[in-house]
Structures are given as structure tokens and as C-alpha cells.
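A protein chain is absent from this complex, but the other protein chains hold their places.
And now, subunit A:
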Amino acid sequence: MDENIAPQLEDLTRALGDLEKTGIRAEFDKLLAFRVPPEIAKESILRKFGGKRKVLKVKDLSASLKNFEITGRILDIGEKAIRPREGAPDGPSRLYLGVLADETGSVMFSSWKELPGSGGDVINVKNAYTRLWQNRIRLSIGEQSLVSKVSDSLLPQLSELSISPAKKLIDIGAADFSVGTVACVLQLSHREVLIRGKQSKVISGVFADETGRLPFSAWVELPGIDIGSIIRIEGAQSRMFRGMPSINILSSTKVSSIGSEDAESLAFTFESAAKDPVPLKIEEIDSRDSMFDIAAAGNVVSVRPGSGIISRCPECSRVVQKSNCRAHGKVEGIRDMRIKAILDDGTGAMSVMFPRELAEIIYGKTLEEAEQLMFSDISKDAVYEDLRRILTGRYLAVRGNASKGEYGISFVAESAWVPEDDLTVRAVELLHRLGQDEEEPGSEVSRGGMSLA
């Protein structure tokens, strides 16, 4: 062995464990064969397999995470033969699919290599990543992931993990595979939809508990369950719908009503859960991936370009630029109005989208009046400029759904209003808080006397 290589290999072994077994040695040799200096080769291997790696739990998973470590028990595993693409060098490859669980939840995984364990075993995966697959978060184990079987583990036993954990609604996320909860039915409606040419009945609605609300849909009948019912569900699925987790009740889901005695021990009642949501700090909204039916309030610190009168494709409702739809080419656009504004409360900022009905209310002009302005002014941005003049700095409260994207929170408003809380009461309250640790009470009295005069 080259004496330049030995110390590098030693370092790598110390950092990453058994090099031969995990295939790291082969990777290292490959780099050397391309005349990469051993020192640099070591660094790139360390970057790839080691480095500052986060250790995550299932509940922490979100879409498109890279290079993290996770330990879980395999709840279920199956394999699927993948037909090779034409011209691919190797024979048919296999994809292993299953569910991995820890004490915080369970997540679907897919692996491109055979795992060193089967159902019930605990595995540790290094250099794992996540991606969105059919709107769900999926844990991916790739060629570059290191998987090892962990024999002695502190994780709960299989029987315990198989029961879907009962969660509060706010804790149900896109990573959850199977969920259970106790919640009350806030809204309920029956619809008939066509699925693969077959007429099917679907129930959709909203669940609520003391932590929040989530939409649900049921593909089975829910006898005896109506608005106001408090129910326990076990083994439901969470699915992502419009960037929001939604609870799916399937035929395998257990649904039962909560007796009035048990209901008394809950932290919510139908009445308390049905109350209008209180405005949250934007900071709090920012700490979650998505939130359904919440309220927030803040100042409009900016009205974004693209606000004002727009034109939509009559076929797909996409915004058209210069009469050209991205999907349908040259079209006769339909006029619409919308406002995109940044709402900021000093703790966080979010982009809020106001559809036409709300835009007309907060702007104070109807679409027709805005059109008048557009035609009567030479500036093509007349409406946008007018919007900025009217809205910038204003204080607004909004209610709707929040989801996180590439540029932070985006919030779709379903209602908007000007909050009327009593500033005097808040000011008095603040003076009280400020006065509490006053060091010289004497001077306080005299100042108070002065302000009286």
C-alpha cells in the first residue's frame, strides 16, 4: 500500500467505520484511479458520507432533506421489480418499499438496495434523503446511503409501533404514514365523484381539536357520525392535498364515537373547537410546514408585483401573459383581480394572496372600477400603483391556509378584516407591566401627577 494512502484510510475508518463492508474503500480507490490526491479524496469522501450530519426523528422529516441520519424499526417491507430502462447496463433492479417507524411516527421508505434487516428489525440509515412522492414525504435510501442493522435498540417494540400513534391535529404532518387522533367533526358534506369511470360517494369535512383543524375525506360510510360528533380514529392515512396534510379514512380505518363521559376528559368541546381561530404570531406559523384554517394579523409592508388586474386562461385559469397561456397558447383572457401582499407582524413575514372578492374589499374598488382606472391612465401600472398607495402600511387580519414553499410562507386568504382590538386597554396593560419593576416608586408618583395636569 502506498504510504501516502495509509493515514488517509485510517482517518476515514475512524470517522466512518468499516470501509470494506460499506463500499467506501472502493469509492476511495476509484478517486485515486482518477489521480485525485489522497488528501483531497479523503475530504470528498468525508463530505459525502460524514461531515456535519443531522440526526432526525420521523416527525422532523420534511420534503427534500439531504444527508441526514435516522434510526427506525421496519414495520413493513416488500419488494418490487423494476423493469430496466432500455439500454441500461444492468439487469432488472429491485426497489424495496416499506414503512419505517420510531417513537415519533412512521414514514414510507423506498430503498434501491437490499436492507440488512427485515420486518421488525431496527436499522440505522446514514446519508438518507427525502423526496415528495405522490404528494407524500418518502424517506429514500439510495446507493450512497449507509445502512446498518442495530441490534440493541431503545425503540419501542413492533407491536407498540404498529398501532398508529394518537396525535393532536397540529402534530400530523406530511411524513405521517398512518395516523390516529381524537377530534370533533366541524364540517361534513357528501359528494359524488367519478373515479375511473365509477360513481363513488365521498365524505369530506373538517376535524378540529384544541390544537387546530385539518381537512378529512372518507371513502367509506360513516354511520351515526355528523357535525358535532367527537370521534376516535385509528389507522387513518395522512395525505397531502394542496400543500396541506389531510386525513384519509379508508375501509381499514377504525372509527368510533367517544362517549359523553370520555368526552369530558378531553381538552376541547365542540363549542370550543368551533370558535373562530385567534390570530397567531407569524413566527409560530413559520415554525410549521403548513397550517389549515388559521388567522394572523400584521401590517402590509409590501404589495408585490403581479397584484392588480390580471388575465386568466378561460380553459385552465392560469394567468396569461400577453394573451398567451402556457398550456393553451393564444387565448382570449378573462379579466380578474388579485392582490399579493407581504404581511409582517414583527415576528415573521408571509406572502398573502387575496382572491378577487377579498381584493375588492380591502382595495375598496371593484374590478370594474379598477378597469376604469387602467383605461383612463397612461401608466400600465396604474392599478398596481394605486394598490400600493392604498394598502402599504395598513393593518389587516386574515384567515385562511398557510403552507411553506421555497420563499417562505404563502397564505391564501379566505377572509380579511381590520382588527378592532382596544389599543387603550393594551396600552394600560403595558404601562402596568412597565411599572412593575420601577426602582424609585416616589418618582413614579410625581411623574404621574405631572401627566395629570
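Some notes on this structure:
Note that in this section a contact is a pair of C-beta atoms (placed from the backbone, for glycine too) under 8 Å apart; a residue touches a chain by one contact, two chains touch by 3 or more; residues count from 1.
Just so we're on the same page, contacts and distances are computed from a predicted model.
The subunit not displayed here is recorded in UniProt as "Glycerol dehydrogenase", chosen from "Glycerol dehydrogenase", "Indolepyruvate oxidoreductase subunit IorA", "Acetyl-CoA acetyltransferase" or "ABC transporter permease". Per the touch definition above, the residue from A:43, A:103 or A:344 contacting the chain not shown is A:344. By the touch definition given at the top, subunit A reaches the unshown chain through residues 282-283, 299, 301-302, 342, 344-349, 388-389, 392-395, 406-408, 423-435, 437, 439, 441, 444-449, 451-452.
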